[in-house]
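Below: one structure in structure tokens.
Every protein chain but one is kept in place in this view of the complex.
Let's look at subunit A:
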Amino acid sequence: MITYVSRKLVSMWNQLIGKKGRITSHHSPPLRTKDVQLDNNYVKDLAKKYTGKLLLRDEIVVQEALFQKLLTYRIFTPIPSIQNGLFFTKCIRCNNKKKSLFAEIPCSRCQKRHRYCRNCINMGRVMECEHLYYWSGERYRWPQLKSPCTWNGTLTEAQQHAADKIMETVKRGGEQLVWAVTGAGKTEMLFQGITTALELGKRVCIATPRADVVRELLPRLQRAFTSLHIQALYSGSRDNDGTAQLMIATTHQLLRYQHAFDVLIIDEIDAFPFHHDKSLQFAARRAAKKNAARIYLTATPRKKLRNRVMTKKIDYVFVPVRFHGLPLEIPNLFYCSSLKRRLENNMLPEKFIQWLKEREKPTRQMLIFVPTIQLANSLREPLISLFLHHQLISNQKEMISVHAEDKVREEKITSFREKKIYALITTTILERGVTFPSIDVAVLDAGHIIFDEAALVQITGRAGRSPVDPKGEVVFFHDGKTDAMIMARDSILEMNKRAMKLTTNSKKE
């Protein structure tokens, strides 16, 4: 009976996908057996692509007739996309329950008026009349790779300690926080853990809230795992069908996954928008398997996470030393009176000009942080004329501004990295995850609400990241110290203290 059904199925599939059986030699078993093999391969291909995903019909690239067949054989399973409770409506994909983020549409597909979710609409519209589908056929088994890592650098003692912990978590599963200061070499610490996971045939995803960080991570990982296919998912990425064993993705992309990863690493877990967007946190929870290893990386954990550390509800490892062993830069705070008004009128504070003259190493490139996009654009001209006046730049093109709505920001960042540009005016988009070897950092109007403690610590961490030039000046210009500034400075001092302790201890041993 079973064989009959399976044969029948196979022949139907063949008709649907237009495959024809190969000509076989006389003494081989009948044609059909061979076809089963073929079809298994096809289903296996599908399995590789769709295992662990939760998708809309449009996102599944399978012909309709074949798709219906797959549904009848329960290889895909539909679930309703929007759940209507007695007092609430819930989007099953993004867990949005907020009333204002649902709306009604007179649908031209089903000719009825029904709800759709506005929260996750950028990932494709979830409509009430359509289902979400997940793969319920046999799950794809990822291969156990043999020594995929081609990186052969060495780790510092502190890094090695963290790397060991990560490896342990990968094997065991569960949560692990890696609290490492900016410039501690977090990515390198991951390599051993990732290698272990791949060798065990596990699927790994590195997720991060920022697309810039994804773009930065991809080449670094590609260099460490040269023969491995790594996919980076962010809006606008090309290679995005989600079929790699090692993936890098923005946290938004995780909305399309369900119980997919054995190891989920969330880099910069405290970054915007992840830390306040509940649906992204939901997505990250769902994307990993139930007993998966979840590793969180950050230099500036938020209060909630710190409380969990304090109450020992989460395993954590602390890396207070930068990889080159020197302490973090300590920000200088400069008071400038009526700073906000001056900046609005395109005037630069005197203190800034003074500091510009007295910098230790004028050859270092400069990052200038401003609170708003508007300022990033309007301050460009006065800054250019000032820099030209002090002969820091030779022409206008060596100073540019960049912000989130900038279309060519990737190119701008690359040319800054290549030292074609001397100074970059930026909003907080470059506060984290990006490495420029030798720079000085200035923050104009550091008292602005957008610069919270985490942001300021991260900004400070941009300086002094190169072993060749491990120093860099960091200056905050403000018109009144805020708690954020003081807390940021205190926490940096605290980290340096802990780093000192660690290094002296290890020397004694």
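Please note the rule applied: a contact is a pair of C-beta atoms (placed from the backbone, for glycine too) under 8 Å apart; a residue touches a chain by one contact, two chains touch by 3 or more; residues count from 1.
Methods note: contacts and distances are computed from a predicted model.
Trainee: Just to verify: the chain that's not displayed, which of "Extracellular solute-binding protein", "Competence protein ComFC", "tRNA uridine-5-carboxymethylaminomethyl(34) synthesis GTPase MnmE" or "Branched-chain amino acid ABC transporter permease" does UniProt list as its protein name?
Mentor: Record says "Competence protein ComFC".
Trainee: Can you work out which residue in A:V43, A:I105 or A:L333 touches the chain that's missing from view?
Mentor: Of these options, the touching residue for the absent chain is A:I105.
Trainee: In the full complex, which bits of subunit A touch the chain not displayed? Write them out.
Mentor: Residue positions of subunit A that touch the missing chain: 98, 100-101, 103-109, 116, 118, 121-122, 125, 127, 405.
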